[in-house]
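With one protein chain held back, the other chains of the complex are shown just where they sit.
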Amino acid sequence: MTGEIALPNRGAAWPRVVKWASGLQRLPWLAILMIAPVLIFGVFGPWIWPHDPALIDLANTKQPPAWLDGGDWSHLLGTDSFGRDLFSTLIDGARVTLIVAVVGTLGSALIGVTIGLVAGFYGGRVDALLMQLADVKMSIPATLLIILLGGAIGAGLATIVISIVVLFWASFARVIRGQTLTLRERGYVSLARVANCSDYWIITRHILPNLLGTCIVLITIQLGRAIVTEAGISFLGLGVQPPDSAWGLMVSQGRTFLATAWWIPAFPGLAITLTCLGSNLLGDWLRDALDARASLL
Amino acid sequence: MLFYFFRRLGRALVTIVGISVIVFVVARLSGDPTLQLAPEDATPEELAQIRSELGLDKPIWMQYVVFVEHVAQGDFGTSIRYQQPALSLVLSVLPATLQLGLSAFVLSTIVGVLLGVVTALKRDTWIDSGLRGVVVVGQAAPSFWLGMMLILLFSVELQWLPSSGRMSLAHMVLPTMALALSSVAVVLRLTRSAMLETMSADYIRFLRSKGMSKSLIVWKHALRNASIPVIAVLGLQLSYLIGGAVIVETVFNWPGVGRLMVEALNARDFAVIQAGALLVSFFTVGANLLVDLLFGLVDPRIRYE
Amino acid sequence: MTAPLLDVVRLKKHYPLPGGMFRRGPGSVVHAVEDVSFQVPSGGTLGLIGESGCGKSTTAKLLLRLEDVSDGAIRFDGTEVQRATGPQLRAYRRNVQAVFQDPYSSLSPRRRIGDAIAEPLIAAGELTKEQISERVAELLRVVGLREDAANLYPHEFSGGQRQRIAIARGIALRPRLVILDEPVSALDVSIRAQILNLLQDLQERYGLSYLLISHDLDIVSHMCTDVVVMYLGRVVEAGSMKAVRRSPQHPYTKALFSSVLPAHPDRRPERIKLLGPLPSPINPPSGCVFRTRCPHAQAICAEQVPASVDTGVSRAACHFATPAAVS
Partner (left out) sequence: MSKADAMAAKVLPLMPEPTPSEPLVEVRDLRIQLRSRDGARLLNVVNGVSFPLHRGRTLGIVGESGCGKSTTALALMGLLPGSARVAGGQVQFAGENLLAKSEKEMRELRGAKISMIFQDPMVALDPLFTIGDQLAEPLERHLKLSGAALRERQVSLLQAVSIPSPETRLGQYPHQMSGGMLQRVVGAIAIACNPALLIADEPTTALDPTAQAQFLDLLARLRDTYQLALIVVTHDFGVTARLCDDVLVMYAGSVVERGPVREIFDHPRHPYTQALLAAIPQAQEDRQGRLRTIEGQPPDLARLPQGCAFAPRCPNVRPKCHELPPPLREMGDGHVASCWRAGEV
């Protein structure tokens, strides 16, 4: 019998703190900075807002942001046509935005990943049927699907969530199916079959763990898209209804004042853009980080 | 190639059937249209009368068959609001939507591909990161908000371009830009990564070992190969842009399907919504079929399948 | 003569061509494996050789029951298993394991080495946790790795070490037959010899039988007691390794062995050249499938499928093979 083979060197032992600090430096701070507000506002809104967002002050309508002529520092971003503090309504609107984006994305991820996994793993007719369904979905322009759904179930929070799920499941399903197809052909999956492992074992021990990275990246990126989609739905008047507030609705309502009080539609839109941008950047960073890890594996 | 085409055609037909089922089912979900049509003081007998006139007393699959029969004959129902056939209403505004969607499509494809090639060739320089930075912001912004900001800048402040209506070519500039920007981002990113991948392919190295010039390698070989994954998403982009046009139209008062449908939505005018959704989807399917043909033209492996 | 451990009889695998509703007429199938018969002797090593597309890897998948058999029989220790399901299939797979070509794809990147080796043992459900980890440690030792390797992940090992791990896993259940599909093709020359020696050591130690699939004639010649030569999904020649190498009977086998690279510059062999390209397995040539490339083809080769003839050296499927004189 051959002698023992030396095991690989696991790398020089860096002091823990140095490693931790250098890891910290490589985090995507810009992205985190963009996403953090929506999280903080969404969760802690009532403790943060400087004014009650519902407080109407008809004496102070359309007051410009603090740094412009006529602005004042008690209303940082100015006031809307009812004299409500824009910054406070923005914080208030973050809650709906956050709930809708998270629930919608997770819901579509759950459905899409399941469908993609089943289609990719079992293949054959199931696969053909599910992918045809995805094709049909992809062929109906998103806005039309939203309008159809909105027409059917009326406006409201549920409409937004359902629309997001209906719109997004297919992109999860496609990517996951593609990856499952490749993973299914890996040697270790065949070997697991030869070792008498059940489908359940193979899916949970061999396929899913290798899909996890992709899922995280997809969810992060779709979260941003969900916020933009929510804005679109609210803009069409199919989202939450006043007096509830959401960023998309604020843009929609502010449209009339574009020429006279541009800040009313501008800031909510900017908030949407930044949040979506942050989640895109975070998704890209995660993908690179996971890719780098995958290339090591 | 013919085989490939027929297979694609078959798939497109199945997709159209699928779309009709979905539109039909969702429209039925919206509740009983009888109540909308009937006068408020209608008796149960009168309601039943209307219902059987509409065929709503038949089983659901029969209703679907009737629905398909009507659609096949060009009968998409009558708009309650305008008391006109829904089809002619939609057809009268469809060209405006297609004009907007297609011009944004052409613009975003050309600009996206060109910038994608440039960023790939200038990888990791300031040109690369700068362009990608701009585009990534464009991708994140909702198109309708972007449209408003464009109006604010170019119509309100600078007064260079008109902000609403569809009178001249100048009217098209802002809506097209608002619509195209996010699509530019998608095409750029895809082209860039596809270019980077092909540039590291073995056949590119072999071309270099033949002494071929860099421009020939990039524009003849690499770009053509990189275009395959880009073409694969063009169909999706078109569907996305036509859908996006519907929202952007609202911002710019562009007289297209979008405005018609939003109005129909507010008036609960289902015939119009149904007709709009079906027609625009059919158009998308057709465009996708064209994209598939384009695939066959570029890739001999598909042609000889 | 003892009964063979594995007896494969007229095995067939046809794949329908992909296509939607506009499928071309009937008969559009890929004849991946066609009437393949051979035996793996107990305790011996059978080599399955042939060039890419000859059906040797498909045969391995059929034997492992990873693909469904279109027709024919697989008898393991006298029991037919080609359609076995449930407990019968489990019992079969307990005795037949595999090692694949690519050591990077054989181990899931996110599972520890110990878990990978333990997987067949856990699935068999016969041992306790402690027994399993003891067995894993023993297996690691047996293949020449340290016991604490069990806690590491695959990326911490080189290709050769991973192949050792794959082998440890392959013999974990003490199978009677191990199917080795190109086990060293992905490895460097110096590592190749280590793995081949290990396989031979294990064979002696546990009385394993091997089915070795390879395109490398040097390796097959070195390892095998018997050999089966495949061409375009069919067996063209089968016999004892030594005899076939010394005097191949089928013209394809001759060409194949004449293409072996010389072991010394002074021993450049006389090459037998094949004509034309490899035909498509969708429309294989009529009669003898090799006739389109055979230097000796005659009219009869296009008309009749040659029967397998006992030449005294081997069994060869050629119209011009000389049968052994009846003694």
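As written, the chains take the letters A, B and C, and residue 1 is the first residue of each chain.
The criterion applied here is as follows: a residue touches a chain if its C-beta (ideal position, glycine included) is under 8 Å from a C-beta of that chain, and two chains touch if they have at least 3 such contacts.
Given the structure is predicted, the values throughout are model-derived calculations rather than measurements.
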Among the options C:L89, C:A137 or C:I191, the absent chain makes contact with C:I191
Touch with the missing chain holds, among C:E51, C:D77 or C:D115, for C:E51
Listed in rising order, the chain C residues that touch the chain left out are 51-52, 158, 160-161, 188-194, 196-197, 200, 215-219, 221-223, 242, 245, 255-268, 271, 273-274, 276-278
Missing-chain contacts mapped onto chain B: 201-203, 205-213, 216, 221, 224-225, 298-301, 304
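Keep this in mind: only the chains that are shown with their structure count from here on.
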Of all other chains, the one whose Cα centre sits farthest from chain B: C
What is the distance, in whole Å, between the centres of chain A and chain B, each centre taken as the mean of its C-alpha atoms? 22
Express in whole angstrom the distance between the two chain centres, defined as the mean CA positions of chain A and chain C. 49
Between chain B and chain C, what's the gap in Å when you average each chain's C-alpha atoms? 52
Mind pulling the chain B residues that touch 2 or more other chains? 11
Return the residues of chain A touching two or more other chains; collapse runs of consecutive numbers into ranges. none
Which residues of chain A touch chain C once you look at their complex with the stated criterion? 1-5, 7-8, 10, 186-188, 190-198, 201, 205-206, 209-210, 294, 296-297
Residues of chain B touching chain A in the complex: 11, 14-15, 18-19, 22-23, 26-27, 29-31, 136-137, 139-142, 144-146, 148-149, 151-152, 156, 236, 239-240, 242-244, 246-247, 250-251, 258, 261-262, 265-266, 268, 270, 273, 276-277, 280-281, 284-285, 288
So in the complex, which bits of chain A are touching chain B? 132-133, 135-136, 138-145, 147-153, 224, 228, 231-232, 235-238, 248, 251, 255, 258-259, 262, 265-266, 269, 272-274, 276-277, 280-281
